[in-house]
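Quick one: this structure, given as C-alpha cells, is what I'll be asking you about.
A protein chain is absent from this complex, but the other protein chains hold their places.
Here is subunit A:
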Amino acid sequence: MRVNVTVNGRKTAADDVWEGESLLYVLRERLGLPGAKNACEQGECGSCTVYLDGTPVCACLVAAGQAEGREVVTVEGLASGDAQAAGEGGLHDVQRAFLAAGAVQCGFCTPGLIVQAHALVERAAGRVPDDAEIREALAGNLCRCTGYEKILDAVRLAAAQRATPTAPTPSP
C-alpha cells in the first residue's frame, strides 16, 4: 500500500509498504531517515522515539498505515536548516546540550533521547525541571553507555538555555 505522511515538514509518500510494517521501518528503510534507531521493536528502549502529530511516541509501535495523513518529526527535523552543511551550528539547542554535557557515547540511544528531551524542555517552557521530573520523562529511553548522569546534565543545560534567551520579564 501507499502511505502519505508529512515528515519534518515535507509531504512525502512511501510505496509498497507492507500492511504490518511499522512507521519506524518506513522512516528508516523507505524514506532514508535513519535517525530514529531500531533496537528492540517492542517499545522498551525508546531509541525510535519520534513526534506523531506533536506527541512523542515509539515509531516501532505505530503501524505505517496509522501515520497516513499525519505529521511526523524525527530527530533529523529538529536541527534547523541543513545541519550537515551548517556543521554543529545547524544543531538544535537540545542536541548541542547533549554534546556539551558529554551525554553521547556510542550514540545509539541519542536520537530517541533528543526527541524525548526536546519534548520535556518544550513542555517546561523555560523552567528547569527537577530530577524526578526528568527521570520520569526519560523513563522509556534506555542507554547502555552513559549511566544517565550526563544525560540528566544535558537536559538541565538545555532547559536552562531555553530559559535564558527568552526569560520573561516578571509581570508587575
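Here, a contact is a pair of C-beta atoms (placed from the backbone, for glycine too) under 8 Å apart; a residue touches a chain by one contact, two chains touch by 3 or more; residues count from 1.
Keep in mind that, in the parts below, contacts and distances are computed from a predicted model.
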*Which choice in "Protein-methionine-sulfoxide reductase catalytic subunit MsrP", "Pyridine nucleotide-disulfide oxidoreductase", "Carbon monoxide dehydrogenase" or "ABC transporter permease" gives the name that UniProt lists for the one chain left out?*
"Carbon monoxide dehydrogenase"
_In the whole complex, not just what's shown, which of A:5, A:62 or A:124 touches the removed chain?_
A:62
*Of A:8, A:49 or A:95, the one touching the omitted chain in the full complex*: A:49
_By the contact criterion defined above, which parts of subunit A meet the unshown chain? Give residue numbers in ascending order._
1, 18-20, 22, 41-44, 46, 49, 55-58, 60-63, 65-66, 68, 116, 136-137, 139-141
